[in-house]
Every structure is written in C-alpha cells, then in structure tokens.
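Only one protein chain is missing from this complex, and each of the others stays in its spot.
Here the chain labels run A, B and C in written order, and each chain numbers its own residues starting at 1.
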Amino acid sequence: MILRYTAQRLLMLIPVSFSISVVIFMIVYLLPGDPIDNLLRVGSSPEDRAELVAQYGLDRSLVVQYFVWIGNMFQGEFGQAIVLRRPVADLIAQNLPYSLTLGGLAFLFSSTVGMALGTLSAMVRNPVLDRFVRGFILLGSTVPGFWLALLLILFFSVNLGWFPVSGARGWESLVLPVLTIGFGGVALVARVTRVALLDVQREDFVTLLHAKGLSSGAILFRHLMPHALLPVVTILALRIGWILGGAVTVEFVFGRPGLGSLLIRALGQRDYPVVQACLLMLALAVMLGTLIGDVAQAAMDPRIREKKS
Amino acid sequence: MKTSSMTARTLDAFARMSIGRAFASGIGMVAGGFLVLLVLVAIFAPWIAPFDYAAQNLMNANAPPGWPHLLGTDEFGRDVLSRVIFGARTSLSVSATAIAISMAAGMTLGAAAGYFGGFFERAVMTVVDLTWSFPDILIALIFVAIIGPGLTSTTFAIAIAYLAQFTRLTRAQIVRLKRETFIEATINLGAKPSHILLRHLMPNAIAPVIVVGMLAIGDGIVLEATLGFFGLGAQPPTPSWGAMMSSGTAQLFLSPWVIIFPGVAVAVTVIAVNLFGDELIRALDIRDRLRGS
Amino acid sequence: MHYSSKSKLLSGSAIVAGAFLFSAAAMAQDVTVAFSASELGATAYNPVAASKLNTATSLIFDRLVEQDADQSFHPHLATSWEETPDGMAWTFSLLDGVTFHDDTPFNAAAVQFWIASYEGTENEYLVEAIGSVDVIDDLTVRFNMDRPEPNLLYNLASAFMGIPSPTAYAALGDDFGVTAAVGTGPYRLESFEIGLQTVLTRNDDHTWGSDLSENTGPGHIETFTFREIPDQSTAFLELRTGGIELLLGVPTDFLQILQAEQNIEIIQMPGTGISYMPINVTAAPFDDIRVRQATGMAIDQDGIVAAVYNGVGAPARNFLISSLPEANVDPDLNVTYNPTRAGELLDEAGWMMGGDGVRVRDGERLSVDLFTENSTEFTRLTQVVQAQLGEIGMEATITVFDSSTIRDEYRRNAHQLAVRGYDWNNSDILDWFFSGNRLGYPNVSMWEDAEGQRLNDIAMTESATAAERIANFTTYHEYVLSQHLFVPIYQPTQNIAFNSDAITVPDPVRGSRFRGQSFLDIQVAE
Partner (left out) sequence: MSMLEVRDLGVAFGAVQPLSDVSFSVGKGETLGLVGESGSGKSLTAMSVMGLLPLIGGRITAGAVEFDGQDLTKLPEKAYRKLRGGRIGLITQNPMTSLDPLQKIGPQVDAVAVLHLRMTRAEARARTVEILGTLRIPEPALICERYPHQMSGGMKQRIVIAMALAANPAVLIADEPTTALDVTVQAQIIRLLDDLVKSRDLALVLITHDMSVVAQVCDKVVVMYAGRAVERGSVEAIFERPRHPYTQALIGCIPRGLEGTERLTGIEGTVPTVMNYPSGCPFHPRCPRAEPICAREVPAFSTGGDSAAACHFAEVGHAKPA
C-alpha cells in the first residue's frame, strides 16, 4: 500500500521536476554579466572569445543547451565549473558533506529538543513553564539568524573561548552553527508540537483512552505522540531545502563551506554550471522533502493513505 | 470544522473566561502601541534623531554608549542612536512596501488560480509550491544577484520571496469559498467571473491574507536585515538595521553596541509584529482559516 | 590525495564521514595560517596558468631567483646567472641535486619545458621577451632574448614563476594545481579544498633553501594548514582566540588592538601596493579634466592615514609604492589635498555650490556613483571618501559589489568613481591599469590616449637597461599623473600577526613579501 502510494507520488514528481529544471536553467540566463568575460584573458580578441563560448557550448540554441544539460544531469555529469575550473561534481562533493552534516545535526537538534519542549509545555500544566516555552518560541522565530550567530560568537568564542570563531574543522566548529540554526528550528518544532498536542488532547478519543484506564504516559507515547508527529514530520520534511540552502547566512558568518555558500559564490562569479547544479540539488532536496513528508504522513495516517491512492 | 464534544466544549467555556485572555489582549495593546510609536519615530526621524545619521567624526569613532551619544558611535564616529532611528525608516518602509507588492501580486495570482482552476492553476501552483519550500533568503539572494544590490532590488527581492505564501493562502481561501452555497448560487445565476471574484470572493478572502501580510512584515524586516548584513541592501551611508550590522564580526569585539542595538531593534520590532498579528488573528477569529493553507 | 577526482557524487554516508576526518588536527607541529584578504579565491596552484596565486604557492614551488626587501636578487634554484652586454642572452647555472616532489630531477630540460609552457596563458607576458631556451648541459640553460628585458630577474622572482615538475605538468594538464601540484618546494600539497583550506606537509628531501632563509631545509613545521577566511574581522578574532597561529595581512584597523594583546606579535613590512580611486574619464562629469583634478584635491590622504589607519602606513601621492624609483616624479604632479583649489576648479568647470551643499550646473546636481568591493577594508575607506567628496560639494552614492560583479560593471562602463587597490611592487603595473588594450578592466579609468600608449610601449619593450627602464616608466608615470585618471589614497603596510605563544617567526623578515623563505624559518615556540 505504502509502496504503491510512494510510486504514485514519484510519478507525479516527473512533470514537476521537468518544469523546475527549465526554471533553473532559465534563471541562469537572467543573470547579468558573463562568465566567459571572467575567463577571458585580459585584452584578448573576439575570436578568442568565440572559441571559449563554443568550448562551453554557449553558442548553441537555448533549447539544445537545455537538453544537453539535462541529459548530462541524468548521467550524474554536472559539467565543468567555468570560473573554478574543475568538475562541478567535485565542487558539490566537496561542499555537500558540510551542508549535510550541519543540516543533519541541526535537524536532529531541532526535532528532539523542539518536540521535548513542545510536549513539556502542552502536557505539564505549569503556567510558568508554558510561558517560558511560548516566549522561547516567539524569540526563536523572530531573532535574525546572523545576529544570533554574532552574539553566540561574542559570548562562546570570544569571551569564553569554548568554540572556534569560524571554520569547519572538528566537532567543535559545528556547535555554534548547529545552535544558531537549531534555535529557530527548535522554536518551530516546539510550536507545531505544542499546538498539535493541545489540539489532539481535546479529542474525544483521548478522554476515552483515560477512561480505559491507561496511564498518562502510555497515552502520551502510544496515542498522542503519533498525532503530534504528523505535522512535525510534515513541516520538517518541507524544511529540508530550508535547512540545506537556508544555512547560507550561518555559513557566511561562521566561514563554513556548504551548498548555500557555493551557490552564492557561484552567483557572484556567474559560474553558470555551478549555479545550475546547486539549484538543482536544492530543488531535488525540496522535492525529496515533500515526498518524504507525504509518504511519512501516509505511513502514519491510514486516512491519508486511502484518500489519495 | 471539528465537531466539538464534551471535553472540548467544557475546555473552551473555561478558556474563554481565564485570565489568560485578558493578559493576552494586554499584550496586544503593548505590541500595537509599540508599533504605532515606531512608525511615528520613523516618520519623524529627522526631528527625533539627536544627530545627523551620516555625519562622520573619525576622531570619536567606536565611542561606547554615554553622553552625548546615548548608544555610542560606530567606526566612523556616527551616532548609533540616530542611525537606529533612521534605520527604522528604511527597515519599515522597505519591508512594508515589499509585503504590499507581494500581497497584491499574490492575491491576484492566487485568486486567478483558485477561481479559474485547470491547467492555469496547476502551472501557477507548481512554481509557487516549489518556491514556497525554498529558503526565502536564497530566493532573495538570487534575485539581488540578478538585478544588483540596493534598496529597490531588496524591496522586490523580499516581495518575490513571499509571493508564494500569499498566492497559496489566497487560492486556498478562494477554493474554500467557491464551495460555499451562496457563491455557487451566484455562479449559477450567471454572474460574470470578475463580478463574482471582486464582489463575493475577495471580500471574504481578504481578512486572513491581510493578517498574514501583517505577520509577514516581521519576516520582511528580518530578511531586509539579513540582506543588509550581506551588504546587499541599503548602500552606505543610508542606515538600515541590517546594514548597520554588516561591518563584520570584529566590530562585535571592538564596539559591540554597533551590532547589538540594531539587532535588538529588529528583534523587538518583529516580536511586536508577531504578538500584534496573533492578537489580530484572535480578534478576527480566523485561526482555522489560516491552517492548512 | 584527499582531493581525488570524483566525477560522480559519492553516496551520502561516505561524504558525511569524510567531513569528520579533519578533527584529527592541532598537534604541536601543525600550524594554521589565514590568508590575507587579497589572496582569497585562488582556484589552482598552477603558477604557469593561474591568474591568482596565494602564499601557499611559494611553499610548493621554488623559483630560479629570489628578491630581497632591498630589491636585490639572490640565487635559489639558479646558483648564478650572466647577462650578455647587449641584453640579448641570459645564462643560468642550476643547483645540483634538486628533485621535484614526484622524485623527477630538476634540470635544464625542466627549465626549458617550463618556459615553453607559458605560451597561451594569462602569464605569458612574463616570458614574452624570451625567444628560446637552449639546454647547454644538464645544469646550464641559456635564454635567447627577442629584446632586452631589464625586468627579467624581477619576473623570475615572482610567484608566477614557480617551477612545476614537467612530468606532472604534462600528465595532469588542466588538473595541475587542482588535484595535485608538484614542485621542488619545502612543502608538498596534501589537500586543497577550494575556497576553504589547503594543507601542506613537509618535504623532508628539501635541503635547498635560498640564502633568504636561515634554515636551508627541511622546514621545522610538519604541516601548514592555510585557511581562507572570507571576512578579515573573523580572521582577526580567530587569531585572538587561538584558532589560527599566523595571519597574513592584518587590516590596519585591527593593528592597535592586536598590539595590545600579550601573546600576539606583529611584523610590519613595507607595502607592495596602494589603495586608489580610479576615475572613469568617459563618464560625465569626469570627461572634464578640471573635475577630475578637483576630485583628487578633495581627498585628504594624510587625514585618512591618521584617522582611518591610526597613522600606520603612508599617504599615496601617485600610482606607485614609494620604494620604487619610478615613484619619484615631478612633485607638482603628485596629488595632494587642496579643497580650496578643488572648489575653484569646479567653479571654473561651471559647477556652482548649491543651497544644500551639493554643486549644481544647469540645474543638474553634481551627483556621482562610487563603487566599491564588499571587503571590510574597502567599504570603510569608501565611506570616508564619500564624506570627503561631500565636502567639495560632490554627492557620491555608494554601491557595494562582489569582486566579480564589479568587474562586469567596469566592462559595461557603468561606473564613475570606484575605490579599489592593487598589490604589485613593479612599475609595469602602470601598463596593466592604463594600457588602452584593457579598457573597462583593468583599465578602470577607461583611458585611451595615443601619447600615453606611445610612452607605454617604450617603457614596456624598448628599455635596454634597468636605468633606461626606470627613466621610461617615470616619464610614462608622469604623463599618466598629468591626466588625473585616478586619485591615490593610501599605501598600506604589510602586516603579519602571529601567536607568539605558539610559534616563532624570523626577525627581520627577508624578501619583499612574507612567503616561502620565511615559512622555512618558522618554528614551534619553546
């Protein structure tokens, strides 16, 4: 059942990915400037230029260029970076691990701490705790990430000297970036968990569960949590692109490499193939996230499973 | 709508009279009051600011908070307080303009998609859904890369970053309303689409969109600050809260007030916007309509 | 090699595991270095073909000759050299027993291959005057010149003339300097993550350091990790918090603070470049030479040195660093602060002071665009320049670009004024920035002038001796100054800071820059 559902969702992604790939391919042509100019030796002739343009296949029609490009993408062939002069795949392979590590840890951190906080504030009837959590949620969803990062650096790196100021060496350098991204993530997950739990607690079946003599703990873990998990999983899955690409601010402040930084640098250098590959990777992550979210929801909720298949 | 039940009804009955509500509306007052004050400060900045925001005095650079520079001076000896006050102008106007543009465009697009449906709807929503799950900062950065840095491009970048949100929300409202009987009746009576859209659908759909717009102004301020921090927003010496913080990490060590005060301004403003927005949602009783869109 | 060629993406888990490998760092023999802002963004360790090289290049590759701070040349891989009196042939004797990192020998054939490999590259101009290279014997080569080149030794000492292994160079092609870089230098390239970091490990075979180093090799330090920290203020904090041991290029703003730190020592060396403001002569109102001259007189160089840079460094009065003889021009041509005269010139040009402090001509405000790059140092200087231009009634609007975009803007001729800098300690930089062949970029001033081009050609190609070259370049320099194509602002010092608790650094530093020869002498502090 779940397999069939997944397959269906996958099929639906085909036209979507096609349109996305066209959009991404076109974005690059909206960019002003020309990477060839950056590549050309100073003072070179128009002939030199034409030769380079031909070498990178930029002289063919857009349609041809698109199909060549998408064909290569399918074979995992991302082409050659124009400014950075190396296979784009190498660049992605170099940067992606940093994004995945940071994103993965931030993801773990936000989901565990966020769910714990959300559950605490929804389940424990303590107005002080609830107010604290709600205050935290408000702060976490409003404080600009870069500013938080700066404050964390000031406090933990400069004043206390616990963690490095910047860079991507060792676990120490991950702590502050993960905290920065996690802060907002925790707030988000806590909010969703809290609302979901408060909502589901009002359901009749919860009263009945109590009436069955189940302990509050058993009710929370066996019955309430799955309901709270539904929206949390959905929102987190949708955030995969957010966590991978949106880390760019944090990467910038902490001087970390990553997909977002690579994209921004490539945008600045007008390095078409890199921009395209990065955007494609991010779009892929976004689609994958949506897919995971849908499938997870279907796996957890029989009603969705039937409605859609 | 969820069928209310014994428990829920009892809960609601007692929640309504709890002190929480009174307290919450108190918060609404404080937040709203703060925002009004902030707008006034932004409008009357030239009369309020104690110094010229652009006047340099290199001999008095990085002076700590004190007299006469209440919030200290920056690396050029400019008065931080005056820059924060003028920064409110930039940050608020950029964000509000951007959200207004975004809202107008998103409502048009969303209403059209929701009303006409079919291929048009699917085409619009495919792109919208994709950009919706794309990080707003990336959308904005790409856009600024395309048309270059500055306040105008920042405004449009923010507008584009939130376009998806308004389109989705408007479409969801329209689709929901279309199913309601009074609209169906109007359609069956053979009214013109424009008439139905403008007279019947939009007025009913507008409240949630406006509230989300209000909340988005907060997000817009954060995004503007982030772009400014990247050096892509307001160009010097125009002060914006984000641009003020772009002087680098070291400033944090040399003269933290230069970075801390604009950051506090952003955080407090956005918190006020959020609290006030929540209050608005509660007052208009549209929380359910905001869900699932 | 860590950075092996992966044409396909690895599976996710393997990549994640890879990211953790770096945590095994920070041993006593491991020194972390941060590049200066101007060295960021090198894409390959290929001295022959790359247009941008960083300090680490000078540890991987050796050169034939080295230049000391006093501009004198010292033997390195060439033990001695001889120039024929007419300047048409140079003979070099090569050091015996030198091997590349791949164990192939360094010899005359390697030199011959190497010079030939410059053909068609960005750096071809360095060997333009060399017609052919003869192998006399295994350790002797002769360069047959097409024309005399008094600048040859300078070129040979440049970072762009590090000598690669011919075997590796031929085998790797475009990948040379990317996946591997093979030279004879005291350190081998261990890994290179572009834009992030470069790890170099000691070449234990290296015993041929030049006489600019006390230690002739091998190096004292086992591993150098060079980090690219995009934000200089972050690099500064890293040094302060012990994240790095050595910072090449400390922005002048941070000098005072670092000097106050106990465990941080600072080495100041004469600068090798200037900060300046090019003026686009094709963009009104700067097509009027009086406006250009007035603009130059608006900038208070001494005030900037005092206030912005705390008195460190020197004001720039013309286009060249003061240690170059060609900087010695007619004093009347030097650009100095004179707001009164600037006002008169603008009045003459028809730009009259308006009520709001901005000059007006025919209802048009004297409002101009001022571009700059998004690095801490330039944005700061630019804002001061903006304020000073305001003093003479010129309203400047700043736009901050990244370094690539700003070049696009120059090529589009979209600019009026810009604040930028260069780093080059030879007078041929005048050709680079003012030759009519390179309009837009590097000729940001967009200056095309027959007389200028004539003087340029003479200076570049028709000087037989060093003295002649100096005279020709001085004449060219003076002509450039007379046209008011730019405003010189500031000559920074090279500031190197290190953590004295962790390492010791040679004192005084020999050579014109802090590079390979100095790294050979770096030791772990007792």
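Keep in mind that, in the parts below, a contact is a pair of C-beta atoms (placed from the backbone, for glycine too) under 8 Å apart; a residue touches a chain by one contact, two chains touch by 3 or more.
Note that the structure is a prediction, hence the values are computed from the model and not measured.
Of A:26, A:124 or A:208, it is A:208 that touches the chain left out of the display.
Note on the undisplayed chain: of the listed residues A:49, A:134 or A:223, the one touching it is A:223. Where chain A meets the missing chain, the touching residues are 125, 203-205, 207-215, 223, 226-227, 300-303, 306.
Criterion: only the chains that are shown with their structure count from here on.
Note on interfaces B-C and A-B: more C-beta pairs are in contact across A-B. Averaging Cα coordinates per chain places chain B and chain C 45 Å apart. Between the Cα centres of chain A and chain B there is a gap of 22 Å.
Counting only residues that touch two or more partner chains, chain A has 32, 153, 158, 165-166, 252, 268. The set of chain B residues touching two or more other chains comprises 148, 249, 253.
Residues 32-34, 37-38, 41-43, 76-77, 83-87, 89-94, 96-98, 100-101, 104, 153, 157-158, 161, 164-171, 252, 255, 257, 261-262, 265, 268-270 of chain A are the ones that touch chain C when the two sit in their complex. Taken in their complex, chain B has these residues touching chain C: 54, 56, 58-59, 61, 75-76, 148-150, 231-232, 235-237, 247-251, 253-254.
Contact residues of chain A toward chain B in the complex are 15-16, 19-20, 23, 27, 30-32, 138-139, 141-147, 150-151, 153-154, 158, 165-166, 202-204, 206-207, 238-239, 241-242, 245-246, 248-249, 252-253, 260, 263-264, 267-268, 282-283, 286-287, 289-290.
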